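Sharing a structure, written as structure tokens. Questions coming.
One chain of protein is taken out of this complex; the other chains stay put.
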Amino acid sequence: MTSDIITTQVKTTAQLTTGKIIQKRMVLADVFKLSIEHSRISRISKPGQFVNIKLSDQLTPLLRRPFSITAVNAEAGWFEILFKVIGEGTRRLALLEPGEMINLIGPLGNSFWLSSQTKRALLVAGGLGVAPLAFLLQHLYQLKIKKTLFWGNQTKELFLAYPEIKHSCLELFYTTDDGSMGYHGLVTDLFAEVIPKFEHEAVQIFACGPNPMLQKIQQVATQNGIDCQLSLETLMGCGFGACMGCNVQSASGESYFYTCSDGPVFNAKDIKVDG
Amino acid sequence: MTSDIITTQVKTTAQLTTGKIIQKRMVLADVFKLSIEHSRISRISKPGQFVNIKLSDQLTPLLRRPFSITAVNAEAGWFEILFKVIGEGTRRLALLEPGEMINLIGPLGNSFWLSSQTKRALLVAGGLGVAPLAFLLQHLYQLKIKKTLFWGNQTKELFLAYPEIKHSCLELFYTTDDGSMGYHGLVTDLFAEVIPKFEHEAVQIFACGPNPMLQKIQQVATQNGIDCQLSLETLMGCGFGACMGCNVQSASGESYFYTCSDGPVFNAKDIKVDG
Amino acid sequence: MVDLSVKLGNLVLSNPILTASGTFGSGEEFAGFIDLNKLGGIVTKAVTREPRIGNPYPRIAETLAGMLNSIGLANPGVEKFITQKLPFLHSLKTKVIVNVAAKTIDDFAHVIRRIESSGGVDGYELNVSCPNVKEGGIAFGTDPRITGKITAAVRKITAKCLIVKLTPNVTSISTIARAAESEGADALSVMNTLVGMAVDIHSRRPKLSTITGGLSGPAVKPVAIARVYEVVNAVQIPVIGIGGIMGLEDVLEFLITGASAIQVGTANFINPAISEELAANLENYCLSHHIKTLQDIIGNLQT
Partner (left out) sequence: MVDLSVKLGNLVLSNPILTASGTFGSGEEFAGFIDLNKLGGIVTKAVTREPRIGNPYPRIAETLAGMLNSIGLANPGVEKFITQKLPFLHSLKTKVIVNVAAKTIDDFAHVIRRIESSGGVDGYELNVSCPNVKEGGIAFGTDPRITGKITAAVRKITAKCLIVKLTPNVTSISTIARAAESEGADALSVMNTLVGMAVDIHSRRPKLSTITGGLSGPAVKPVAIARVYEVVNAVQIPVIGIGGIMGLEDVLEFLITGASAIQVGTANFINPAISEELAANLENYCLSHHIKTLQDIIGNLQT
């Protein structure tokens, strides 16, 4: 049911709403997965979209924090986010327990989109950038499109602690900066090495991770003439197009796109990724 | 052991410290009693003194909140505060649970003091102003000084929910604004009515409550030439004499005392109570 | 029934809740969250003569109980505003005030003339005070003479409600306020953002690409209240209070201090339904407090 829509890029109407946390999993000391009950969001969200969460009824932290939807269960009416504690907002988010309600706006942003020619999806994830790609994998599975995931991390810890990814992807390449598992080096290096092996007309690249990684992927994609979509992360003041704080340079550098309303998924050839 | 010191007014060295909440009692929907483990404070505190509590590790609320010590158990090493939820700080305080630590400075301020002539102490409390007086009752009991408490409230609720007071004072007059229990009217009215019955040289008045009440008590005491001590509440920026935000007019109006360092207990004839 | 209406010059707002420029897009962004017609009015993002892409990323940063921004007046320019945004704004029943920014007096006049000749709107707010445009915006608003000149020039062009938005980054806001009043402003918006800055201690880089930016949000409310108090006591025309409004209590605080209306800014980002909620909450407050008209609140400070 959900699987057909991904073939065109979607934008949905966001709702200001609340959802109940129904499950919480500590993946690593600083990585958590929350399952949030919300029938509408679980039903209409597409891979690439995100929710913008208000972390407390206090005025500090002030702004919402955006998180990609990493999985949905439309039948059971919940969706999941996977996040890393990096500051005060995520620290508070990690303190929430099942049963508590969270205030959120979503689904926000556009989604990845699939060309009808595509026979194989190449997914490249850096660290927690795997979050939206995991949701994409869920869709690709239903669409029966072949998929290869390149997932880079600093160490092996997250790979081991998050087997969900392995289970949703048959062809999976790990890379670690410290060589503790898989390819020793950057995920972009491995990707550049293996990309010549694929039939370029029939593949699409989907990448999410830190900007330097995305820049490299963008390069590789351009050099090889492969259709490539990048899911960006920028600071966000609102998440729905009002603050203009999430600007991303257009390829020409002469105008800006906005991550929350024009993205977060961009065609790699449309944008200039900041270093 | 503790009972002799009250005969002279004390000031103790305050400590920046933490204490563990060991018991919490919801007295009314918006009134709570917390028992806090702290051997030094329970040991050296005198009636009238207070602790200044930091309500969270957050920057909002920013300042500490002062609370009178309402009881101590020096042997067991804990003391108690009794408080009403009136704003964000007390709301947070009410959310704390046994086992949690609170950051506090104490004991702060001076104490009530007793004249050796005194045969009977007349205590006048308005609402939660009973908190420091309850601690004073504890001392007077040990000193075997007769005591009469006048306790005014808007309704009977707190009287019924807080029998601790009844148990520590044989002669007790209740007043309620709505007449639901005891004398129907203001505690100051009842007090003015009965004060002629006491032998003025042998009594001392100790009062704590809202300023209009203290003003009236101050008047009655002056008219009857009775020694009278008032425990004041003002806003406090620090609690230990640094911010100068807790000023109280001297009787002449020409200078200020500071509630935290010169008080909170003042000789009624030294100060002018704000309306 | 409560009468929440307030007047800014000849402009009657059904209630005193407006949205602050730059925090509410052109209103359309919020149409999915609230009924725009429940607001007293909408103040648009600044419109300039030419399109502006604004400043490089990063141009927002969160601070404690506030945020910094240096968007840099990004907007499509007045011509695209007229073709792309105005039709939607014309379809609304709520009052529409266009915030106008410019580098020269001529450009202020041009933008307003173009909008006037395209059907007009209910009022104009002159942004002489944006701290994020280097070319002169800030200089304008810190100089009473130039503020007066701009006001006078625009006053000749439009009979619509003319509002001048003041910067707090001055020694004497009342001097600027009086200059705008005497040249014909119908109302004054107080205040724009405070100049602020934040540094990431790990990278040792400023958190904004422009180094400094404008501070908004609840952290600035006490400054805004003080500025409103100063201006209200300096001029006869109505003042619109702006700065850190997050809830009904803040609205009341501004009204009591003397503001005739208020604008909600940063709060829109956190709760896109806040403006409609505030209008409803204000009505409920008046009902439950038996207040029949806002005149019983506005300026009713007990000093």
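Letters are used for the chains, namely A, B and C, taken in the order the chains are written, and counting of residues starts over at 1 for each.
Heads up, the rule we're going with is that a contact is a pair of C-beta atoms (placed from the backbone, for glycine too) under 8 Å apart; a residue touches a chain by one contact, two chains touch by 3 or more.
Values in this document were obtained by computation on a predicted structure and should not be read as measured data.
**Student:** Which listed residue (C:G25, C:G41, C:P76 or C:P218) would be found touching the missing chain in the intact complex?
**Tutor:** The missing chain is touched by C:P218.
**Student:** Among the options B:I105, B:V187, B:L214 or B:A268, which residue touches the chain absent from this view?
**Tutor:** For the chain that is not drawn, the touching residue is B:I105.
**Student:** Using the definition of touch stated at the top, determine which of C:N55, C:N75, C:T94 or C:T142 touches the missing chain.
**Tutor:** In the full complex, the listed residue that touches the missing chain is C:T142.
**Student:** Could you tell which one of A:L59, A:L158 or A:I195 touches the chain left off the display?
**Tutor:** In the complete complex, the chain left out is touched by residue A:L59.
**Student:** If the hidden chain were put back, which residues of chain C would touch it?
**Tutor:** So the residues of chain C touching the missing chain come out as 63-66, 68, 142, 169-171, 194-199, 201, 203-206, 211-212, 215, 218-223, 225-226, 229, 244, 249, 252-253, 256-257, 300-303.
**Student:** Provide the residue numbers of chain B that touch the chain removed from this figure.
**Tutor:** Contacting residues on chain B, toward the hidden partner: 13-16, 54, 59-64, 105, 234-235, 237-238, 240-249, 254-256, 274.
Keep in mind that, in the parts below, only the chains that are shown with their structure count from here on.
**Student:** Could you tell me the distance, in whole angstrom, between the mean C-alpha positions of chain A and chain C?
**Tutor:** Chain centroid spacing, chain A to chain C, equals 36 Å.
**Student:** Round to the nearest whole Å and give the separation of the Cα centres of chain B and chain C.
**Tutor:** About 48 Å, centre to centre.
**Student:** Starting from the mean Cα coordinates of chain A and chain B, work out the distance between those two points in Å.
**Tutor:** 58
**Student:** At which residue positions does chain C touch at least two other chains?
**Tutor:** 64-65
**Student:** Spell out, as numbers or ranges, the residues of chain B touching 2 or more other chains.
**Tutor:** Within chain B, the residues that touch at least two other chains are 59-60.
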